[in-house]
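Shown here: the complex without one of its protein chains, the others still in place.
Chain naming follows the written order as A and B, and within any one chain the residues start at number 1.
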Amino acid sequence: MLPDVLIANFGYLLRGAVVTVGLAAATIVPSAVIGMLLALAKVFGGITVRAIVDVYLYVIRGVPLLVLLFFMYYALPYSGIDVPPLFGGVLVMSLYFGAFMAEIFRAAILSLPRAQWDAARSLGMRRRLMFRIVIYPQVFRLAAPPFVNTCILLVKSTSLVSIISLWELTLAGREVAERTFAPLQIFGGVAIIYFVLCYALSRYGLYLEERMRFAH
Amino acid sequence: MPTELTAHERPMVELRRVSMSFGRHRVLNDVSLTVSRGEMVAIIGPSGSGKTTLLRCINFLEEYDGGEVLVDGETVGFRLEAGRRIRRTEREIAATRSNIGIVFQSYNLFPHMTVLRNITAAPIRVKGVSPEEAEARARALLSRIGLLEKADELPVKLSGGQQQRVAIARALAMQPKVMLFDEVTSALDPELVGEVLAVMKSLADDGMTMVVVTHEMQFAREIANRIVFMDEGAIVEEGDPKRLFSAPTTERLRAFLKRYRESYLLS
Partner (left out) sequence: MNGFLARYLSVFLEGALVTVELALAAIAIVIVWGLVVAVARLSRVRGLAPLAGGYIQLMRNTPLLVQIYFIYFGFAMAGFGLSGFASGLLALCLQNGAYAAEIYRGGLQSLSVKQIEGGRALGMTPWLTFRIVVLPQAVARVVPPLGNQFVLILKDTSIVSAIAVGELTHVGKLLSERTAATYEIFFVLAAFYLVMTSIVTTLVRLYERRVALLL
């Protein structure tokens, strides 16, 4: 009882998986940057800045990612904004996950002992140097475990771009399943590929968590 | 405003009528204090007396509301221009701080850097010392405090006492004019306190100007040139350690010492 259809099409699915990994990788860096900027705004910004960030976070956390993707895909072209779907998909996902990264980074920044800031400033370090060699390295280390867990959600969310016709693993699976009428095998195989990707990330996250436990 | 004394006679640290409030609460009330070159002043007092805040005003970690703070004749944090208080630029403040060493109660060291890098990072990047010289200086300091073999370790591998000693070395690497100590032994296990105090004693013997906020009364009595007792944001009594501890003139100091002796069972 071999899944022969799956085996026959596995190469095609793997090509989709490569795109999925590419999409995720392309999204992770912008979301981290956006998340860090938002976190800095929330921790150090004035009342107006914080309010704007709060509104942004409220909207992003309350509206489903798919709705945001639809907006980008269907609505923007009407204003003459011609966004290439790939770029648009990555942009929307970065804005979406950036909001979740913001909370992670904010918590990390606030958990840094005050003496670290004091020590850096007392040695005569100015803002840019202090952030570069004292603050950011520690914040990223502190944020790493929850960050990696969010990356797992990110990888899973790339499946949604299949709905706006961006070709990746899930869309590849749908194409094959429709062609071969073997949805159980094909979607099962697709699930396994996602599982391998995400499980690897989760093990890495656990490894980071263990390292944190011994570092302090 | 430079004083008319020569550089040699000029006090190292001058606090002139320094005041500070947190909202309604007056933390420092018109405090004036002078520390001469090479002097070791110990500040004692109950918690909430403002002694830590006063210390932190010296390198502008606390932005005092009123009065002046001068280190080696230069105003810290603010300068007076035609009678108006103007906040100094970030660059000026950072430059002043690079000449003042401070050691905190805990979490001093940067946990993601080795001991050596902790000590060399600021001299290289703030004072422009060459990496080779910074490392040589660092190793010399580590050798002096007996921790040279820990140079490539991360702080997490060191005991609390070792970390505090490295923190002192890190401050010294900047070749400061004055060293500030904020209850540096209070968070340590008792058996580790001695090694830190030994380093501080040798610093004092070498003539470093030091301002030390501490609970270690024995140490203060033996090593300090002068004791300052603070309570409720003001200096209540100050003077020679032997005299102060054996014959306090104010009631509040007497009560403080009595409470201290009772809790530590010292004679």
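Basically, a residue touches a chain if its C-beta (ideal position, glycine included) is under 8 Å from a C-beta of that chain, and two chains touch if they have at least 3 such contacts.
As the structure is a computational prediction, the values presented were derived from the model and not from experiment.
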Where the missing chain makes contact, among the chains that are shown: A
Residue in contact with the excluded chain [from A:8, A:25, A:59 or A:110]: A:59
Hidden partner chain, touching residue among A:19, A:119, A:152 or A:208: A:152
Touching residues (missing chain, whole complex) on chain A: 58-59, 61-67, 70-71, 74-75, 78-79, 152, 156-157, 159-160, 162-163, 170, 173-174, 177, 181-184, 187-188, 190-191, 194-195, 197-199, 202
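Note that in this section only the chains that are shown with their structure count from here on.
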Contact footprint of chain A on chain B as seen in their complex: 59, 61, 90-91, 94-95, 97-102, 104-112, 121-122, 125-127, 156, 167, 170-171, 174
Chain A to chain B touching residues, read off their complex: 113-116, 118-127, 129, 133-134, 137-138, 141, 214-216
